[in-house]
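Apart from one protein chain that is not included, each protein chain of the complex appears where it belongs.
Then we have subunit A:
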Amino acid sequence: MTADAAAWQALGLSLWVAFWATLLAMPLALWVAWLLARVPFRGKWLLNAAVHLPLVLPPVVTGYLLLLSFGRSAPLGRALEAVGLQLAFHWTGAVLAAIVMGFPLMVRAMRLAIEAVDPKLEAAAATLGAPRTHVFARVTLPLIAPGILAGAVMGFAKAMGEFGATITFVANIPGQTQTLPSAIWTALQIPGGESAALFMVALACLVAVAAVVISEALARRVAARIAGA
């Protein structure tokens, strides 16, 4: 396989992993963001700390903890494999690693958007006869939608760039678990591989810059919307 073909394959896998990670993490992140922003309960600090832990742990530690929990010799990993879901050393594991690593960023963006919504608007909707589900769908959700999207973009970008936890948990198998960052790292290990690495670095930079630009634009939109009350 040529170096370019390998690069495109790695980019394809990274996009695939990031897509699934973002899609699966979004509802859970929204729920957790809602709990943290709106629901009073005991031990909220614990949930908050757990969500933010992957931000402060070395990614290799997170990856190793995932391997300990979901590895092929761990009880949880064996149980999942029995129902046909292999995670360790498989692209699905890369998705799990990306979810865990991107989760704090997604929750933070969504939580800020939820906290910016004035509960008085929801009270006004209730006095107009709207049941709770309608208040959420017609008032809350449209107001936080840009925040949800911004969180998704951040999560997607994080999934594209994840390296430490991914390589620890699912290794670096070309065509199977070799994401773009893993492929760059591999290319840099080979004498004369810099030109192949440079091409992939350019691809990675492009995706990252696009994510930041989109996310900023959406964040501005949510601010403008809510300030318009």
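Heads up, the rule we're going with is that contacts are C-beta pairs under 8 Å (C-beta built on N, C-alpha and C of every residue); 3 or more make two chains touch, one makes a residue touch a chain; residues count from 1.
Following the convention adopted for this analysis, contacts and distances are computed from a predicted model.
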| Among "5'-nucleotidase C-terminal domain-containing protein", "Response regulator transcription factor", "M48 family metallopeptidase" or "Molybdate transport system ATP-binding protein", UniProt-listed name of the chain not shown | "Molybdate transport system ATP-binding protein"
| field | Residue among A:G12, A:P58, A:P75 or A:P131 touching the omitted chain | value | A:P131
| task | Out of A:G12, A:P75, A:P142 or A:G175, point to the residue that touches the absent chain in the complete complex. | result | A:P142
| field | Residues of subunit A in contact with the chain not shown | value | 118, 120-121, 123-132, 135, 138-139, 142-143, 225-229
